[in-house]
Every structure is written in C-alpha cells, then in structure tokens.
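Note that one protein chain of the assembly has been removed; the remaining protein chains are unaltered in position.
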Amino acid sequence: MQRIGVFVCWCGSNIAATVDVAKVVESVKGEPGVCFAQDYQYMCSEAGQQLIINAIHEHKLTGIVVCSCSPRMHEATFRKTAEKAGINPYMVEIANIREHCSWIHKDKDEATEKAVILARAAIAKVNLNAPLQPGESAVTKRALIIGGGIAGIQSALDIADAGYKVDIVERSATIGGKMAQLDKTFPTLDCAACILTPKMVEAAQHPNITLYTYSEVESVKGFVGNFDVKIKKKARFVDENKCTGCAVCTTKCPSRKGGNEFNCNLDNRGAVYIPFAQAVPNVAVIDSTRCLHFKTGKCGLCEKVCSAGAIKFDQQDEIIEEKYGAIVVATGFQISDVTKFDEFQYTKHPDVITSLELERIMNAAGPTKGTLLRMSNKEHPKDIVFVQCVGSRDNTARGKCYCSKICCMYTAKHAMLIREKYPDVNVHVFYIDVRTPGKNFDEFYRRAVEQYNVDYIKGMVGKVYENENGRLTVQAVDLLADRRIMLETDMVVLAAAIEPSSGVKDIASMLTASIDTNNFLTEAHPKLRPVESPTAGVFLSGVCQGPKDIPETVSQAGAAAVKVVGLLAKDKLVTNPCTATPNELMCNGCSSCERVCPYGAIDYVEKEVNDHGKREVRRLARVNSALCQGCGACTVACPSGAMDLKGFSNRQIMAEVDAICK
Amino acid sequence: MSMNQKELSEQIISMVGFNPRQCMKCGKCSATCPALEEMDIHPHHFASMVCEGRINELLESKTLFRCLSCFACVERCPRSVEPAKLIEAVRDCVIRAKGANFLSPDAVPGKLDPELPQQAITAAFRKYGK
Amino acid sequence: MQVNENAKEWKPLIVAFCCNWCSYAGADLAGTSRLSYPADVKIIRVPCSCRVNPMFILKAFEKGADGVIMCGCHPGDCHYSTGNYYARRRMTLLFSMLDYLGIDRKRTRVEWVSAAEGQKFSLVMNDFAKTITELGENVKLGDIRCKK
Partner (left out) sequence: MTYSYFPGCTLKTKAKELDSYGRKAAEALGVTLEELDDWQCCGAVYPMAKDEIATKLSSVRALNSAKQKSQPLVTICSACHHVIKLVNNDMKNDENIALRANNYLGFDEPYKGETEVIHYLEMLRDKIGFDTIKQKVVNPLKGRKIAAYYGCMLLRPSKEMQFDDPENPTIMEDFIRAIGAEPVEYAFRNECCGGYMTMNDKSLAQKAAGKVVASAKLKGADEIITACPLCLYNLKQNTDGSLPVTFFTELLAEALGVK
C-alpha cells in the first residue's frame, strides 16, 4: 500500500476563488492510501515545495498527488521536488484543477465536486504507480550523412568543425550533387562552381570527414546514438589511391556511345570517366555496363595508358560496417519525368529541353562550351520560350500537386543571363503565377522584366510543334488579354517539377523515417522541429524534406548539423521511462505489436520462459526502450494483453476511469 | 427560365461530377483548344463563371456550339477539371430548357454531301438537338 | 451517472480521453481562455489516442458513464505519426459494437482537437454534453464475468 500525500494548491485566487480547497482536502482524506492532505496558497513556490518535502519526510510518503495547474505546466517541478525529498520522481501525479476546472466553471459547488473527483482519479492512479528509472544509452560520436550534395556537404562541414567525425555516403562517383551541374545561382548570379568547389575540396581534406563516393547505404540497424550501418562501396575498377586524375584514360577510351549524365546526356562520355573536371575525389571510374573489356574481354586500353597502374579490372564491391550516433538524410532531388508531357514534344524535338539541360548548355564546361545553341542544328537561336510549372501544381496522375518553388527564380535567372549575353535573343516566359518570396527575389524578377525586357506572358502553353520554317510554334493563351498566342520560337525550355531522388523510399524504410505521399521525408513537427525526422537520431537536410533553393538548403543543413552536434555532445542519452513492456508469460509472439510500432522498437527473441513450472522456449516480443517513445499503440494492438505501458498502464487508467465513474 | 442562377450553377456542378473550384486559372484548356478563335467565352472562364453563378452569360455563349468535344482540355488540365464537361452541361441546360434545337432537321438536307458519314449527322443531332 | 445533491437534478457523467500532445493541451488552452463547458466532462490524460484501450471505454460504460469522447491530434499531425489512425479505426469498430449492445451511437464520439484549438475543445464539449443530456440516463453495461 502506498502512503500518499495530497497537496491542494490555491494558485492565489485562481483556484481558490472557484474551488473550495479546504473541502477538497477534507474529501480526499478518507481515500485509500491517503495519509496526509493539505492546501497551500502557492504550491509551486519555494515554500510550497518545502512543505511537500517536509510532509514526505514527516509522514514517510511514497507517492504524492498535487491538485494544481496543468501537468504540462508544473509536473516537472513537482517531480524534482519529490526527487529532492528522496522519492522516485515518477511517484507524482497531478490533478489538473485549474485549466480543467476552476477556470472554466463558475458554480463553486460544481467546481469543488469536480476537483474532488479529479483528485480521486489521481490518487487512484498514484496508488498503482511504480518507481521508474529513465534508461541510459551511450552515444557513438560519429555522424553519417547520406548524400553528398550541397546539403550533405554543409552538414558534414559544420559537424566536422564542431569536432566530430563525419562520413558522407554518396552514390555517384563524385560529391557536389545538383549544384555542381548549375551554371550560375540566383539572386546574385555568382558562378555555382566557384562557390561550391571550394566546399567540396574542404570536405575532402577535412581531417574529421571521410568520403565514401560511388557507395550506397546497404542497411541500418540500431537506434539513436547507436546505429549500425553497412555501406556498400561499389567497385570503381580504379585504385583510388593510385589514380592521379590525369584523365588520359578518359580521352583514350574507345567506348563513347553512351550519354554523359553530368551534361544531362546532351553529349557522350567514355566508359572510363571522371564526372567533371573538379570532381571530388578526382578519380576515374569504369562503367562496367559500357566498358568493352567487361563486354568482350578485349580492349584494356585504359590499363595500357595509365602510367600510375591504377586500373583494376578485378576490383570487387566492398562492404564497410560502421557505428554512428546520428544520421543526416540529404538525398536531394531529381528532375521529374517530362516525357509524360509530350504536348511539349520533349521526346520528339531536340530543341525542347529542360531547365537543367539549359544550365549545362549555358555552362562553359558544358556540351556547347557555354554557347547558347539549338541542339537540333547547332545554330544560334533568335527566340527562346520558357514554360513554367511543367508537372508542378498538377494534381493529375502525371504531375506533382506541390509547387517546386525554385523554378520561378531560376527561370528569371536564365532569362536574364541570356538577355545579358545575347541581346538579340527574344525571351518569352509563360507563367501561371510568378512566386518570388525571399530576400532580393522579387527585385531580381522585376529586373528581368524591367531592365532586360523579358516578355512575361500569363498563361499556359497548350502545344508545341515543329512548323514549316523549321522552327517551333508555341500554341498558348495570353490570359490577361484573353487571346490566343501563336509564337514562333527556336527553343522551348521546360521548368520541370522536382521530386525526391529515386531510392529515397528505401532509405526511409531502412531508417523507419516516414515519407509523405510525394516521397518527401516528414519532419517531426512542421513548424517547431523542421530538421528532425520523427525517428530519434535521424535528421533532414535539403530538398529531401521539401522543395527549397540553395540558401534555404544551406540554412537547413546547418540547423541539422547543430541538432547532430547537440546529440553527439552528450555522453549518455536519457531515455523516456514511460515505455512499453511485454509480459513474457502472456506474449504469444504474434507480431501484432511490431506491426503498429511507428519506431521499429519491437523485435522478437526466442527465449526460455517458466510458465507456472513449465519451461519452454517461446518467441517473445522485446521492446528496445531507447527507441520506444511511449505512444502505447502496441498495448492496444496486443490481443493477449501482454503489452503494457509504464506510467500509463492498463490498471492505472482503469483505476482513473473507476474513480471518475464512482 | 424558372431556375435562378445559383440553382443552375448547382445543377451544372452536379451534372459534371467534379468541383470546378479546383481550377487554378492557368489557361491550359484555352491554350490547348483547337476551336478557341471561334469562341466568345473561352474555356478557362467556364469554371469560374459556373462557380460565380454567371450562368446567363454562359447560356448565351457561342462557345457552347463551337466546342468540338475533342477532350484535349480534359486531358491536359493540371487540376483534374474537365472544361469540356462544363461546356456540355451548360449546353444541355440550353437545349433542355429552350426545347429548341440549334440544328433543325429541316436544315440538314442542305448540309449533306454524299460522302458525309452517318456518324457526323448523329453526332451533330446529339450535340445540338433535344 | 451522478446526482447533484443540491438541485437533485440528473447530471450526465462524461469521460473524455485526451491525448497529451494535442487535445489535452487544447483543453488547457480552453481553460486559459476561460471558455467554459459543463463540469460533467472529466478528462483522462493518455499519451496518445492510440493508447485508449477499448476496455477503458467498456469499463466507463460499465461503471455508469453516460457518454465517452475520445480526442486526438488531427489526422496527419499525430505526435507519434500514426497513432490517431489506429485509434480512429479501433473506435469505429468499438462504437458500432457498442451501438449493437444498446449504447446509442451518439453517446460515443471521436474528435480531433489540436493544441491551438481551445475554442473547438470547448464547443465540442458543450455540444457533446448537450447531446448526452438530451439522450438522458444511460443503461449500464454489465460485466457477466462477475455474475454467477
């Protein structure tokens, strides 16, 4: 039997004006287990807390009930008080007689009666409370970043600078991501490579950062502070330590039919290649699906010309196992499939391109060496049309229902760059809305209109087709003038929707991180915890969480890094003691609990149990208390009633129901 | 006409079976329409005019008898609005209420030529007749 | 059921299960904003709506509750991602079974109340209390396990 003390707070007049506190004290005195009850003006004050401590000592109390404000307000305070007095902090229950009683009721009798009932419920519950010990788990002081774009690089640098080890896993042969493919960046028009490549080099040279390029995460086990990760380092068929990045092999390779992904397949690359000149690491990689040596067993030209002897045709995939305390997902985005929108003739006409393809065409290292040319005949264009929202804000099966956010700004950028470099080219932009929230963003767009005479037309394009002049006709509508537009042009640039990178679903399921219907990773709270995933120890950086531009990505990457550093700075993690716990004798190993657990906190073990003298090995549910967040979904799903939740046990809540319905 | 504008608007919405408020006024339907130049009220106006209850204007519109029912607007609309259905629903209202045929049977012989398929006559009657 | 000793008039007994993160906080906000609702409503705090075992509700009706309402975070906003979806499905089944057993479907309710919806919490509780008052006294569920 507990020895319970009940402490009724006046909260000045906040409670006392509506609730007869003395009557509450009198009414609870006869309740089971109650050996002390007292009221006081301000229970949360220094003196009030001392009163509780004294009563605990004097009456050898084992549990206390405080009738006061909401537990969301002062539960922590009174738990500390109890701890000071030497009893377990989880032996405290609060009866909320302010927010749920005195503040909303006017009739004093009614309010007093309700306060008594609420106090009884809390007493009934505390009678069944058991001391709880928060668990502790160690923290591995190393972070994993999945994805080596600007988001991953920035998070890695920030964590590494704070003094922790970081590994970046990037599935392509170089870090840099989409930003490396860009020509210029808005709203300042500085060159993307000029600001990105120093960061790539810094990441590569940082003593705390290890790069695993051409690698993928194979599996993730464990929980916050203690993730066990397997990384597959795919065979490059080139010895990373020997290759000097001289690129001789890449120029000699005779297999040159396949497209160059870095240039959006607008030109070709050899089977052995370095993605681009500033690649990090600057090491060649052999694409075994295209290499003649792998296909025919002959060739081997690269091996002959490599003075460093770095070509290794017998290299195998390698599995690396590592422990991490925190994981940052920075898997970024890709351009959505525009082939479904063939009214624009993207699959039929080489002069219809995506904006990313235009970035490569405009880039000095791109397929046209930075000269704006029609891809069909390599001639200089006279007119160029931009089409916005291709696949964005589209709730049909072929589109994405969200706004891709970056297109309005990069289109203004493209329009301005073209007008600046080629004043003879007419630029037309078909838009639905121009969305430019952001510092200096609207000014940027207005500059395109006002200073660069870019022709912005409100209205969508219905169809694009080749005409008898060998040019393209754009069939559209000018909504403001409410008239048909037939515009002849040389190029059409589609602002394709962006979508989360392929493979993000696999990553999310490995991490038990949730994704939304558009495959963006879900944040723990849309406003207040935007860089954390609901899974403890997993953080989000960049477009994997939702469309965003470079400045926003970098800010989020920094924020994610701070969260990681905050986690890694701890030696031990205190875990929530109110976790689920199975009764081994009742569990039948049916997996119902595992299926409803949002955290993957439940697994199964074969274990010998002694069931009333009968010893046998059974499959039993096991809760990892470091992962369990205490929602209780499993306790209700359990068909045999074996699963219970500490702090909110079936008996405790039943007792409350009983007390209220007495 | 006995029904007021609001009732008509509601009737049209129930005839098409989707919510015209999904329209985001991008103009893709009009951009795509092969008969746009022949229309007085353009397809992208239909959704908002139905929502606003401006049905009388629509009932008088030439557009009702210029739409080819080619479904290009339905196919390409990014918001799952089906402008062709809206146009047909308004046309149905005209035909049902007025009892008058846009195409009278007497006028048909003058329009026939020996090659004209049966289908064209049937279709025209369906579209324009009660 | 309880009897108000002064007025001797019948007052309903309503049990409200509120999740800690949204609805309980919503109820707190109703209090802070002094938005009243009948004292007949008694709140039990649970970590998540998915913690509400159908047994708790059966128990309440067995002990004489006239109405039971469960409040959770709005769909999609659950602190534990998916708890309220489980709760919603479980309650759908339970409530139809209760209806079959003779507990009017109107005596059970699920509502989504966010931490910012003090107003809504108050409105919901007023409405629910009104409904229960109109329905009058409830039959008690009997626990046949205790019967000889």
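Read from first to last, the chains carry the letters A, B and C; within each, the first residue is number 1.
The working rule: a residue touches a chain if its C-beta (ideal position, glycine included) is under 8 Å from a C-beta of that chain, and two chains touch if they have at least 3 such contacts.
All of these numbers come straight from a predicted model, not from anything done at the bench.
In the full assembly, the chain not pictured is in contact with A, B, by the touch criterion defined above. For chain B, the list of residues touching the undisplayed chain reads 14-17, 34-35, 38, 65-66, 68-72, 74-75, 82, 84-85, 88-89, 92, 103, 111, 113, 115-124, 126-128.
Touching the omitted chain from chain A are residues 339-343, 345, 347-348, 396-397, 463-468.
Please note the rule applied: only the chains that are shown with their structure count from here on.
Per-chain CA centroids place chain A at a distance of 35 Å from chain C. A straight line joining the Cα centres of chain A and chain B is 47 Å long.
For the pair chain B and chain C, the distance between mean C-alpha positions equals 51 Å. Residue positions of chain B in touch with at least two other chains are not found.
Of all residues in chain A, those touching chain B in their complex are 343, 389, 393-396, 399, 432, 458-463, 475-477, 479, 482, 484. Interface of chain C with chain A (complex): residues 4, 6, 13, 15, 24-25, 27-28, 30-32, 34-37, 39, 42-48, 50-56, 59-60, 63-65, 79-83, 86, 90, 122. By the touch rule above, chain B contacts chain A in their complex via residues 22, 24-28, 30-33, 36-37, 42, 44, 72, 76-80.
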